[in-house]
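All protein chains of the complex are present and in place, except for one that has been dropped.
Letters are used for the chains, namely A, B, C and D, taken in the order the chains are written, and counting of residues starts over at 1 for each.
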Amino acid sequence: MMNVLSYQHFPIYAIMVLFLGAFLIVLFGKNKIARSCLALLSVTGSLALLVSLVPRVMLNGEIITYWMGNRAYAGGYAIGIALEVDALSLFFALLIAVAVFVSCVYSIRYMEHDDNIPQYYTLFLMLAGGVLGLVLSGDLFNMFIMVEILTFAAVALTAFRNTARGALEAAFKYLVVGSIGSTCILAGTIMLYAQVHTLNFAQLSALIPGHLNGSTRVAFALLFVGFSTKAFLVPFHPLAADAHGAAPASISVLISGVLTKSGIYGIIRLVYFLFQSMGLRPIQFMLVFVGSVSMFVCVTMALAQHDFKRLLAFHSISQIGYVLTAVGLSTALGISAGLYHAMNHTIFKGLLFLAAGAVLHETGTTDLDRLGGLSKRMPHTTVLFLIGAASISGIPPFNGFASKWLIYQAAYLRAVETGNIGYLLVTIIALVTSTLTLASFVKVSQSVFFGRLPEEFKDVKEVPFGMRFAMSLFAILCVLTGLLPDLVTKLLSGPAAQAVLNPIRYIAAARGIEMPVENAALPQAAGAWSPINWLLLLGIALFAITLVALLGKYDQVSENASGEKLPAKYDLFFSGEKSVYSQVGGGDLFWGFKHNWRHYFSFMHDLHSGVVNDYALWAVVALALAIAFLQIVL
Amino acid sequence: MILMNYIAAFFLIVLGLYTIVTKYNLVKTVIGLSIMDYGVNLLIVTIGFNPGGTAPIFTFSELNPSSFFVDPIPQALTLTSIVIGACVTAMSLALVMKIYEQYGTMDTREVRRLRG
Amino acid sequence: MDFPFVKEAISSLFKKSSCDMYPVRPSEAAPNYRGRIVFHPDKCINCMMCERVCSGSAITHTSEQTPEGELVTRTFYLGSCTFCATCMDFCTHGAIEFTRDYHMIATKEEDLMVSGTFLKKPPVKKPKPAAPAAPKAEAKPAAPAAGTVIKPRDDGKPVQVPSKCVYCTICAKKCPAGALEVDRAAKTWTLNEDECVGCGTCAEACPKKAILMPGDEPVTVGAPAAPAAPKAEAKPAPAAVPATIGREDGKPVQDPDKCVYCTICAKKCPAGALEVDRAAKTWKLDEDSCVACGTCESVCPKKAIVCGVQDAPAEAPKAEEKPAAPAPAEAPKAEDKPAAPLKPRDDGRPLQDPSKCVYCTICAKKCPVGALEVDRAAKTWKLDEDLCIGCGTCAASCPKQAILY
Amino acid sequence: MFKKLIEESTGKSPWLFHINAGSCNGCDIELVSVLTPRYDAERLGFKLAGTPRHADIVVVTGPVTQQSLNRVLRTIEQVPEPRCIVTMGSCPQSGNVFRGSYAIAGPLSKYVHVDVDVAGCTPKPEAVIDGLVKATEILREKRRAMK
Partner (left out) sequence: MFSLAFLQTALLYLGYILIFPGFLFCFVIGLLLCGIDRKAVARMQKRVGPPILQPFYDFFKLCGKETIVPAAANRTTFMLAPLVGLAALVVIQLFIPVFNFRVFRNLPEVADIIVILYLLLIPAVSVMLGGAATGSPYAGVGLSREMVTVLAVELPLVLVLLSVAKTVGNALGNGLVFSLSGIVDFQAAHGSLIGRVSMIPAALAMLLIIPGETGNHPFDAAEAETEICEGLLAEYSGAPLGIYKLSHAVKMLTLTSLFVALFLGGIGTGVEHLVAAIGLTGGFAAALSLILQVLILVLLCIVLTLVTISFVHAVTARLKIEQLFKYYWTVVTGLALISLVLAWYGY
């Protein structure tokens, strides 16, 4: 028996801490301080435990295999329940832990005016524990259990503010389609079990190549569709939009930053471990196709949105599309870029959702057509939002750009290597989607933070420090991961990508065999981008220009100091009319673009009908298509 | 008989999906989910079934290579799955009640404030 | 896509620019451009016509009584001017001139003022200038004897026909230049030759047609004059064209019966094809210049011009009636009911309110066509129906609001 | 030296903002004709700006009707210093033929200090150029007086 404090126990501790916290909050949650401390302690503990594993797993390439009750291999069969932590698992676990930590810090102030806060924290920690369990688990059935736990918690949290518009509806739709997905996972799991009679992931990975037949292909399709519902890929994206829009912002962070990642994690495990020996090209095609479609459809859907959080939700799926596309490229560079982007997505999307939550917290609405001009009232939130927006839109030097840039390179290199014009198309879609993303975030900046302040929001204040602190954490991460792409690749995404490409080590580790780390060179991009140098140059140039400008009395401006009665001079120019509140509505901002695409947009609008039957039908059709595709092509 | 089970499981899953897709009543949707769940449970149990096997209840002393029993793992899975299915049903029914309070209807075609 | 200007753009790149380079190379305004006003105070007779016709009220004057006479300063504010040149047109003496100078830039309002000052000498109080003129003036009344023929003078100045003159002093009052001196008691009529501008106002004003202007027929003193002769000649004209009046070619035809020779048509004629002499009562059409635009017809206050062929019968009787009947017929009407509240006439001509009228003669002075005759002493107010063009100036100028319009 | 440079530049790059305060459009068309190839005021650096914030010279045409008065004043107020106000045509200087109308708020000079009057109805483009050049000189003077 190992020492209880040995690092092999850390993964299970990290999960248990969260569930224990959930349990304790049920007991002691009546006290405000107690529950906040408990929640914070659990998430901090979980994060700390995972971070302490970084040097071993990421740098040394160690794979931690932990058998529950020390029931290791017996007779060639993995009977016990295992946690198996390789670089990929740890990579996702770290993302999750960070997102959960920040979200928890944010919740303390954000949720303080709600009822039933103990239940909130309980569900929150269960959700976190579920996702963490999912990514650390080495057992397919346990993955299913965790999926159910997190779906449950997520549904309950979506409906948490059940008086909010559409919250119940969103929760119900999520529950129905999510259950279809879970059932698919269960059915897929059991079909694999029928073939090879094991549920241990490593052993499954080892055995499936010998049992590749129609049944396993159906199982693959079922699992793929099941994890796709968790990642909200097209055609499951309307659920994400509904759920994100209705849930409290701190939960939206988890749904977008954590839940979708669990889906991506599942898909990676599925494609690169379980079915690693399957012919790669059709599966690559499937991943890249679904990814590109998600990327493009969701970004265009986002352009048409009028609600801040719904818009963010669609972007969330669009970014997941990037991740899936990159992962589907199956090159070291692509996978590394995809994982990098997954991480960045968690960070900047978390930041954006928190900013949306801050706006909702202060103004009570997220309707883009009603908001405006908040930058004067909420300057910090604005800056933080802008960092997030610049990140997601791929503006250098923030993290979104760093990873997207790698994705472009990877896609184009892949296109050139294979000579496949489809990858070229994907590169172009990825490049254009980035600009479309920028467009919709320009829209949000204009409609929420800049533009004119409506009368009803005259007395809006800045959000409390606790919330700003949480957002700042994400913002700092945004900048850091953007400025240090090499470090991130070396420390986090690179090892994870190596792990993905070497499933043999994973399989071997489960049997207790240490395989040497192949010191494969880190993926190299074709182009060059060193954000630090660029930032240095920009800083010097900006400093110089500012200096010159200030010497030229740039800061001598006439401003309306009194602020009382507006002299006409400081009024806005309205062709001489008295200023009235008038602003182009958020949804109608890009008329010139939408006009050319009006048939597409009206088609998409009709398609997203909001009827749960339609969404279920999409799920069924997707399932049918996946099964048909795999049966025909493979 | 085993084939019959598989067909029944498949039929139940498809019936559940059919109910979810075509019925515009929230409660019927929940029923569809349950049916689908039962179908999968049936599938699991069927997979674990070995014709002629005994119940997998042994002590270590009784276990020997020649003992022939049904696979116990799927049965354990089924139990878990049933529990989860029950939870899903309970949760969705709770949501349906709340939706009915708020929307005053059970028709899914009218529960579509979020769309587009 | 179509780019029609590609060739043009490239070729203009190598051509000289079509730019005027204005400030570097000065540019002249087009002929007849109406720019800065120049006022010749020496020519001005202070008839106020310009001020009356100015639509922008750009012309003002100030006057000051000095021992020398009335010091009148007339100011043209270019900042209010529409440069329509109506003042120039109306100025009988050419005191207003429009130059081609368009450079009217000012940083102060005063820079846009054009003004001129002149001395208007009082007609009576000036013995000096009257003296040298006296002999001439006296020489004339002395000369005529019975049977002599009095001819109009060649120099455009008036000549009195003593046999007709009743020394009513109207001419003296009307004279814009104050060149006439008439003494009713002494029965003298003196013309100050220097002052006289030959405008003909006196001849027009004379109720007895006792003043001859150039172009008038000589009068044989003692013999019965035949002033109606031209009228008699004019009358048969409409009769000659019984069914329709007007010309086929759209050029104007005058109705002599209605025409009051107010000259408005001539002034408005864009082609300058009309020549109307008020004094001579002639109306001449230059057939070559006329463009048959019909402007004269539309501006004629008396509807005395017909352009194009029109049906005559409807108008013929009116035309025949007017000279004889209407004036006397309507005048009594107004006098019949002094008690009843006066109503403005419906033909657009002014009507006096005797109860208010103080017979100050201002209306008569302001009347642009001299259709009013007011005698202060006699307290009479007479309207020459034929001359009146219904402009309303009298009503506007009346200080007592005694004229209904 | 820098100040001198700015002052010189101010004289060479006057941007116009045109306000129609009830004009008959005659002056407006002439103002535009100043920018046509024949007169080409851009030679002298003139440029029509789209908003008063960019303008140096405000050109007002029209007799300043009651309806437009407030708007004209607001717009003029929004022009940054140094600024110069030019009235073009007789209307804003006096009301011209509309003088005394119930709808006319009167000459512009009643409300703001007008720097240059360009008389004429409408002024010839040459006259407009003259007036604008004059305004430019005033602008330069104003710039010199600043700071």
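Keep in mind that, in the parts below, a residue touches a chain if its C-beta (ideal position, glycine included) is under 8 Å from a C-beta of that chain, and two chains touch if they have at least 3 such contacts.
Quantities reported herein were computed from a predicted structural model and do not represent experimental measurements.
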Chains in view that touch the one left out, judged over the entire complex: A, C, D
Residue among A:26, A:480 or A:549 that touches the chain left out of view: A:549
Contact with the hidden chain (one of A:23, A:289, A:469 or A:573): A:573
Hidden-chain contact residue, picked from the options A:79, A:164, A:438 or A:625: A:438
Sole contact to the chain not displayed, among A:31, A:116, A:215 or A:596: A:596
Full-complex contact with the absent chain, from A:45, A:178, A:357 or A:394: A:394
Where the unshown chain meets subunit A, residue by residue: 372-373, 375-376, 379, 382, 386, 390, 393-396, 401, 405, 408-409, 412-413, 416-417, 421, 424, 427-428, 431-432, 434-436, 438-439, 442-443, 445-446, 450-453, 526-530, 533-534, 537-538, 540-542, 544-546, 549, 552-560, 563, 566, 569-575, 579, 582-584, 589-593, 595-596
Hidden partner chain, residues of subunit D it touches: 3, 5-10, 12-13, 15, 37, 40, 42-45, 48-51, 53-54, 56, 78, 80-82, 143, 146
Positions on subunit C contacted by the hidden chain, ascending: 1, 3, 5-6, 8-10, 12-13, 15, 17-19, 21
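Following the convention adopted for this analysis, only the chains that are shown with their structure count from here on.
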Geometric centre distance via CA averages, subunit D-subunit C, whole Å: 41
Whole-Å separation of chain centres (CA-atom averages), subunit A against subunit B: 30
Contacts with 2+ other chains: residues of subunit C: none
Arrangement of touching chains [line / ring / star / complete / other]: line
Touching chain combinations (by label order): A-B, A-D, C-D
Residues of subunit C that touch subunit D when the two form their complex: 17-23, 27, 29, 33, 35, 55-58, 77-83, 102-107, 109, 111-112
Interfacial residue positions of subunit D with respect to subunit A in the complex: 2, 19, 51-53, 68, 70-75, 77-78, 80
Residue ranges of subunit D touching subunit C (in the complex, touch as defined): 37-40, 43-44, 90, 93-97, 99-100, 109, 115-121, 123-127, 129-131, 133-134, 138
